[in-house]
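Note that one protein chain is taken out, while the other chains of the complex remain in position.
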Amino acid sequence: MSLADQARGDLKLTGLHKRYPNGFVAVESLDLVIPQGSFFALLGPSGCGKTTTLRMVAGLEEATKGTIHIGDQDITDAKPYKRPVNTVFQNYALFPHLTIAENVAFGPKRRGAKDPAQEVKEILALTELTEQANKKPTQLSGGQQQRVALARAIINRPDVLLLDEPLGALDLKLRRAMQIELKRIQEEVGLTFVHVTHDQEEAMTMADTVAVMNKGRIEQMGAPYDLYTNPQTTFVANFLGRSNLIKGTVVGREGSGADAVVKVDMHGTIATIKASKVHTDSDHGWVGIRPEKVLIQPEGQAIDAPGAALSGAVVVDASYIGVSTDYTLRMPWGQEITCFEQNTGRRGGLIPVGTKVDVSWRPEFAFLLDSAQDAEAGLEED
Amino acid sequence: MITRVGNWIGKHLMLTLGILVLLYMYIPNFIVALMSFNDSSESRNLYQFQSFTWDNWLNPCAPQGMCESLRVSISIGLLATLVATIIGTLAAFALVRHRFEGRSTMNLVLFLPMATPEIVMGSSLLALFVAAGFGGQLGFWTVLIAHIMFCISFVVVTVRSRLAGLDSNLEKAASDLYANEWQTFWRITFPLVFPGILSAALLAFSLSFDDFIITNLNSGTTVTFPMFVWGAAQRGVPMQVNVIGTLMFLLALGIVIGGEVLSRRRAKGKAVTL
Partner (left out) sequence: MEALQRVFGKNAAYLLIGPAAIWLAVFFLFPMLSLLTTSLSDPATGSPINGYTLTWRVDNYVEALGEYWPYMMRSLLYAGIATLGCLVLGYVLAYAIAFKAGRWKTVMLVLVIAPFFTSFLVRTLSWKLILADNGFIVNTLQTLHILGEDGRLLATPFAVIMGLTYNFLPFMILPLYTSLEKIDPKLNEAAADLYASPWQRFTKVIWPLSLPGVVGGTLLTFIPATGDYINASLLGSPNTQMVGNKIQQLFTTAGDYPHASALSVILMVLIVAMVLFYVRRAGTEELL
């Protein structure tokens, strides 16, 4: 079933700005287009402005400047109850004095539906709540309450559905299950979902497009794969997964078009980085590499990677966690970097602490970031 | 058997002590119920149990003026409850939902009547009525004014705590689900605050019905039920007073238990048609 038949188009935020009376700027001149029917996630640490953005779209917070459009319709100043937008609240905000069916029927009735019983039935079936129809919210489990909140919102066929940390109150296992469930429902109803979360795994699991927010701005936006493999700022590199950032100096640029590369000198070793993953014009930068892309071998043994290897690293810690092992390596220049190695059994054991190892990676996985940025941005948050 | 009771007491010392305190609180109610069956026709001055009779229950209004005073008390109680509940509920909404100049002053003004001894409140009101030239017209209306005055604070406190405990997200959710301000208020806010308003009303009525000190100073020749009891206490209390006392107790218990049963049944969620 598709609820989005008459949906009027994309959600467009233009120069959206929120400044609180105390001077705090929560959202800074935000421009954003969220295509109709997409599952969009706003990801960021607490205080980054993601919830404020959501609340402005919902009409629960007034924008200081800027406009909000759905298709051609300007809803910037519309009352919350006059917007084709619904919200799944963080703690669900289910009406405790109404039954589940009454909660779900609340919206349609306010809009003048005489007898929404049939629709309610369908939505309850979609969200697997048929048996709970006549119960009160307090009699339901956390996961069921979450689904009621969802059902209560989507029955209204909003142009945009806002989800404010919808899974925050659930335990880890249920969260994973609900993520898949939410994704299924979104695909089934075809509505635009805008999802706010601080959990990067949740955002990547569910959303088609993820926007990483920091300090009221969008740092980077894109498909989860692009964001992860090609972060443009140190904040994104650290907040979305983990990264090793090694100081380097640009020594040359070669090739052109898709083959263009930049050569960087890292403490005496030359690394090659694809130009499409270079996000600085200066001569200095952070060479970034994800821990699972880092390959290691005891000193002198061959590494399965073309190009130069860094030698002289020492294993200072090895944590065995079943599927993989986390190694902490001290580089000759004193920096510690991380390496995740799949336990394929190839090595037949762990590399003991104290072993000297060589370090390398496939050049296509490395990226280069602006050295003016803080290498620790996005680390302590979450 | 005795050892089992002993064991239970040992394990539940605090609960046992608590139940003993509760029993202590019920000694007078037990005596009142007992005395309502006392045949006091031989000697009214001896306030002690003589012989059993149904007469008091069969003729509750026999003592002259008692049922009239009861009627006065109930009228004042209902009127004071109605006015105080409305005024107090409005004030509670203002205090919880609005930030306005003078809010903290208002909180203080609402707190003061609860912190003032009744004798001071009653006498000050009397001093005002006399100063304003109403010294000769004390009666039903002056008592009603006084009762509304001291009930307001208790209503505000009761409703305010209920309102403050209300998740403000519920109203936002209603607004998000296409309810306008008016619908949000009547469908969400009011039903959820209503139990608080109800218990505030119950409290107001019991305060008004039971008040003696303030009433006594401001009533002129009007006689409320507590005043009738007070007057009778000087001569010898008619046993029917105990009938009324017991009836009120049973009635209140019935209302509270009935309300509890009703809300539990509703919480169970009987099938509701949409």
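When the chains are written out, they are named A and B in that same order, and each has its own residue count from 1.
The rule is simple: a contact is a pair of C-beta atoms (placed from the backbone, for glycine too) under 8 Å apart; a residue touches a chain by one contact, two chains touch by 3 or more.
This one's a predicted model, so the numbers in the text were calculated from it and none came from an experiment.
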Partner chains on view for the chain not depicted: B
Absent-chain contact - pick from B:V72, B:M121 or B:L177: B:M121
Chain B residues that touch the omitted chain in the full complex: 12, 14-15, 17-19, 21-22, 24-29, 31-32, 35, 47-48, 86-88, 90-91, 93-95, 97-100, 106, 108-121, 123-128, 130-131, 133, 135-136, 145-146, 148-149, 152-153, 156, 180-182, 184-185, 189, 206, 209-210, 212-213, 216-217, 225-226, 229-230, 233, 237, 241-242, 244-246, 248-249, 251-253, 256-257, 260
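Here is the rule we go by: only the chains that are shown with their structure count from here on.
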CA centroid of chain A to CA centroid of chain B, Å: 57
Complex contact set, residues of chain B against chain A: 167, 169-170, 172-180, 183, 187-188, 191-192, 267, 269-272, 274
Partner chain B, residues of chain A touching it in the complex: 58-60, 79-81, 85-87, 89-91, 93-97, 99, 101-102, 105-107, 110-111, 115-117, 120, 134-136, 138-139, 152-153, 156
